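My structure is below; once you've seen it, I'll send some questions.
The other protein chains are all here in position, but one chain of the complex has been omitted.
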Amino acid sequence: MTDDLQFDGQGHLRHLLTIEGLSRQTILEILDIAESFITVGEREIKKVPLARGKTVVNLFFESSTRTRTTFEIAAKRLSADVINLNVSASSTSKGETLLDTIRNLEAMHTDLFVVRHSESGAAHLIARHVPSHVHIINAGDGRHAHPTQALLDVFTIRRHKGAFDKLKIAIVGDILHSRVARSQIHALTTLGVAELRVIAPKTLLPTAVEKLGVRAFTNMEDGLEGVDVVMMLRLQRERMQGGHIPSEQEYFNLYGLTPAKLDFAAKDAIVMHPGPMNRGLEIDSAVADGAQSVILPQVTYGIAVRMAVMALIMGGHAEPVAGRRKE
Amino acid sequence: MSLHIKGGRLIDPANKTDGKKDLYIDDEGFVVGVGKAPDGFKPSGTLDVTGKIVCPGLVDLRARLREPGLEYKATIESELRAAVAAGITTLSCPPDSNPVIETPAMAQMIQSRAWRFGLTFIHPLGALTRGLEGKLLADMEALDDAGCVGFTNGFEPVKDTLVMRRALEYAATFDLTVFLHAEDPWLRNGGCVHEGEVGTRLGLPGIPEAAETVGVARDLALIEQTGCRAHFCNLSSARAVAMIAEAQKQGLPVSADVTAHHLHLTEHDIGFFNTQCHVRPPLRSQRDRDGLRQALKNGVLGAICSDHQPHEPDAKLAPFAESEPGISALETLLPLTLKLVDEKLVSLPEAIALLTWRPADILGVDTGRLDLGATADICVFDPEAHWILTEDKLASRGHNTPFLNWEFRGRVTHTLIGGNLVYELK
Partner (left out) sequence: MTVTVNIEAALKHMTEELRPSLAREPFMIGIYTGGTWVAEHLHRALGLKEPLGTLDISFYRDDFTRIGMNPQVKVSNLPVNVEGRHVILVDDVLHTGRTIRAAMNEIFDYGRPASVLLAVLIERPGRELPIEAGVVGQHMKLGKHQHVKLTGPEKLELKVQEVSG
């Protein structure tokens, strides 16, 4: 079903809602385009005119300054006009349905909505109800997906570790509630990594998680053994109240990434985190700021990857006349 | 007007009838002849149903009519018209309307509203506890007198086990049947899908199988303790029906039903957040569906019901967890049941039994059979009619069904209530 919705009739990417349904080729295409956008960020004028005249609306039903800001920067670097709507405060609290909010905004001639919502499936619902010229990028829906985060993560891995097929990768943390983890799992299995592991206490592992193509570990030392990439997840403090883990101290002792635990991974393993970090809870400062951390570069890559996704989605799709790409 | 229904294949499982037999109905709407006319009988009218199947009007154990309180979704009139279009002549509705059916006046109001339309009979269920809040017992005896055929707490089980014990004891005092939606509310934990691989992939909060089995275990223990006759509604897991089978074997007075959709759909039908598949209890795994089908075949599950819940479009146009559960299901009750016959799970007479005398027995009402002297509530359907369910064919106000564009074989052509033709397929 996703194939129909994310792609138009000619097989071009129309929306980015989830990594599920994207081929290996499409993912690599996005990474290649992102490479070229990295240099744009290194110039004096960090803009290209690709999306000039297009309107991008950041529709965040769940507030997030970080993600919204990177999407805003990415859209502006493509020369698009950007509008930020923090909907959590306004219309839905007045009882306006999700679809009514979208319809009102469409009337303002938007080309692309970047949507973040606290409920799984929100982006799909919206994508099913917008006209054909409107595009949707899912910036996170409930626990389901956060595709641009996964794409920037695999971009980071490719940049720092090269080919995927020999890599052993571990995702550590609250897999149960994590849309980032689910998208990362789909991306890495599609790209064909050698081994993908998830590490968490049973209370934070979803049922039947192996069916997604991963090996589940509850012991962190075992799980990190020989791993080339350690992907940490943020632990929300509410999980203590929810009874998933007894205390922060216990969590840090068992699942926090410290230099001692990192020793179990490969010598040149890289450490990643989608941010924002809870220092002392899921990750020790020594590791976050250490030599193996690529956490800061991830942020830069995030802008380039989001530019790539927007450019790919918003661009037209007519075939260039044979040989006339360079006139 | 007396009637001769001729040329059809009469299937009346309660009387073990299956063959070419005409029916003769007198002008007061009672069956006076099966297979041959009584002496001197001159019908005023004839209904030729050659090539069709004639059976007792269908009995639907559970259908919500949304009145009173939720008229923006549907009304008694709209849903009874849908019921007769679906061949259903008797149905039972739960008490969770607004206000709740917890007073004799409410119970009588619903029945007389239905009576006025002259369509399907409604046998309401009464509230088990006041306001369905699970704290104080409702006036069950008075409600029974007013026409309630059983008692239930609706979707929200009685959390306090002591209150539950007392409710079952009280019902047992008056030989009343309690209808249970067995579920442990804490394990349910706000979930909306089966806790399994689909829920994991979609990132939707899951309801584990244990929520149902823990609820069933608790209720079975109390049923054994109190001797109350109980009917388990809407079981969704193979494990739970296995527990029911064991209880039945031990002689406990328990029966159970299953919805038509749980016999066909699984968690995989949710696809990418298809809210039409958001139901309560959730669609579970293929193993569970297979277990339900086996239990139906073995007689552990005594009836198939629709669990009809019509909704307005907005109820389903929301992110999955925020959408309202329920399917508009009256009009797919018979077609989905006939599909089970096509799939060779049950025979045609067995299938009809599961929609006629067996649910009638569970409700304790005298219908679902065409004995001599019975009220002529009759369903006639064309077993060979191929048709596709589209929105324009739905008579119900609710168009919320995952079965749109499904192809079915078998379609209701006539429905009679008390000998009156209340529905005819155009």
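In this document, chain identifiers A and B correspond to the written order of the chains, with residue numbering beginning at 1 in each.
Here is the rule we use: contacts are C-beta pairs under 8 Å (C-beta built on N, C-alpha and C of every residue); 3 or more make two chains touch, one makes a residue touch a chain.
Quick caveat: nothing in here was measured; it's all calculated off a predicted structure.
Participant: Of the chains that are displayed, which are in contact with the missing one across the whole complex?
Facilitator: A
Participant: Looking beyond the chains shown, say which of A:Leu50, A:Leu99 or A:Ala208 touches the absent one.
Facilitator: A:Leu50
Participant: Which listed residue (A:Ser23, A:Ser36, A:Asn219 or A:Ser285) would be found touching the missing chain in the intact complex?
Facilitator: For the chain that is not drawn, the touching residue is A:Ser36.
Participant: Looking at the full complex, which residue from A:Gly213, A:Gly226, A:Pro276 or A:Gly315 touches the chain that isn't shown here?
Facilitator: A:Gly315
Participant: Just checking the interface: what residues of chain A touch the absent partner chain?
Facilitator: The list for chain A reads 12, 29, 32-33, 35-36, 39-40, 43-45, 47-50, 308, 311-312, 314-327.
As a working rule, only the chains that are shown with their structure count from here on.
Participant: In angstrom, rounded to a whole number, how far apart do the mean CA points of chain A and chain B lie?
Facilitator: So the centroids are 45 Å from each other.
Participant: Enumerate the contact residues on chain A facing chain B in the complex.
Facilitator: 1-2, 5, 20, 97-99, 117, 119-122, 124-125, 129, 141-145, 179, 182, 206-209, 211-212
Participant: In the complex formed with chain A, which residues of chain B make contact?
Facilitator: Its residues touching chain A are 195-197, 199-204, 206, 208, 271-274, 314, 317-322.
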